[in-house]
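And then chain A:
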Amino acid sequence: MNLMEHMGIEPGRLQFSWISSAESTKFVDVVKTVTASVKALGPNTNYKKQAVKVA
Partner candidate 1 sequence: MKVFTIDKKDWDAGIERTKLSYQVFGPVKEKEWHCFKALDKDEQPDMTYSNTRLSPKFLVQPQTEPMFTYTLDESQPDHHILKEVNKDTSPKAMVGIRPCDASAFLLVKRNFDAPQYQDPYWLKAYNAITFVGFACNDPCSTCFCTSAGCGPFHEAGLDVLLADDGDRFLAKSLTDKGDAFLAAAGWKVQADDAGKIEAMKQAAESKIGSHVSTGNLKAKETTQIYDAPFWEDTAFSCINCGTCTYSCPTCWCFDIQDENRGNSGVRLRNWDSCMFPLFTIHGTGHNPRGAKVQRVRQRFMHKLKYYVEKYDNGIQCVGCGRCIRLCPVNIDIRRVCNLMNDYDPAACVCPA
Partner candidate 2 sequence: MIQQPASARLSQKRGFTVQNPYLPYPVRIDEIITETEDKNLKTFKFVFLDPKDEDRFAYKAGQFAELSVTGKGEIPIGIASSPTEKGFIKFTVNKVGLVSTYLHSMKVGDIMGLRGPLGNSYPWETMEGKNVVIIGGGFAFTTLRSSIVYMLDPANRSRFKDINVIYGARSPGMLLYRDELAAWERRDDINMHITVDAASDPGWKYNVGFVPTITEQKAPVAGDDTYAIICGPPIMIKFTQPVLDKMGYAHDHIIMSLENRMKCGIGMCGRCNVGKEFVCKDGPVFTLAQLTTMPKEY
């Protein structure tokens, strides 16, 4: 994760969580927070492959 941020992926775009299969509420909460924080960052266009240039 640190290396991803180190090479220019914004903090918060990549997150790790440890959720047991029994922790359904935690799962929902985490997904909500992650989507909210990533939405706040907006789309990352750096790490998106552009279509191959032809001629």
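Just so it is clear, contacts are C-beta pairs under 8 Å (C-beta built on N, C-alpha and C of every residue); 3 or more make two chains touch, one makes a residue touch a chain; residues count from 1.
How were these candidates chosen? In short, all candidates are chains of the complex that A comes from, given by their letters.
Model, not experiment: these values are computed from the prediction.
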Complex member in contact with chain A (any copy), out of 1 or 2: 1
Interface residues, chain A side, partner candidate 1 - complex: 49, 51-55
